[in-house]
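Removed: one protein chain of the complex. Kept in place: all other protein chains.
Let's look at chain A:
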């Protein structure tokens, strides 16, 4: 939090939500959510399956309207295709025979929404794509078919694809899924460097807080319509999580890791 206070106290927050609710029919995913994410802040979004983490990202992308409340991103209402947002989607298998190379995937993140075939400005485009690829260590497989790459390689290309457009807000939906420890480091370091150098706000959905624990400014923990926002030291406690899950949950600190132990498995406590 120190980061955010000393940096840009006067500018509008990167993300602001007031009394935000999302309802599907009878079901309320979350209700009355107030959230400010400052520029350069790293917010981890945690919660069990189906708690509405991806839905929150869809709201911020302008793909889903709120049922109630207000949301601003960069001071304006969310809209599809905002150039100030980078997006790393929740992982989905790509067809192995898809005629698309790694560098094409990254390039589409830069200008895939533009009309035309893209003959103008090719040199600059190439340089930016190359730089994005290099930053995730993806140069070696830039020319391979994306569908044939490993899940981790695809995920790193996704990060490059999200960063190549130079975003102010980065929305990541479980970007660490299927990455080994070393590559988790690569990706988290990359995202951390990005927000330090460019003041990019990061919303980072994850099931596993430990890989990002040293970077996290605050946590948004969603469970079954209830939520809690605060620094990890305040949210990731036995008392708070027990209250959120409505059952006894223990948070243990083992060296510099947090281990969350549910009283039983029913609530799907992750970590």
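By definition in this document, a residue touches a chain if its C-beta (ideal position, glycine included) is under 8 Å from a C-beta of that chain, and two chains touch if they have at least 3 such contacts; residues count from 1.
In the analysis below, contacts and distances are computed from a predicted model.
Only one chain is not pictured, and the protein name UniProt records for it, out of "4Fe-4S dicluster domain-containing protein", "Ion-translocating oxidoreductase complex subunit D", "Helicase" or "PTS system, glucitol/sorbitol-specific IIC component", is "Helicase".
The omitted chain makes contact with just one of the residues A:19, A:112 or A:151: A:112. The hidden chain makes contact, of the residues A:82, A:155 or A:184, with A:82.
Contact between chain A and the absent chain runs through residues 61, 63, 79-82, 85, 87, 89, 92, 95, 97-101, 104-105, 108-109, 111-118, 143-146, 161.
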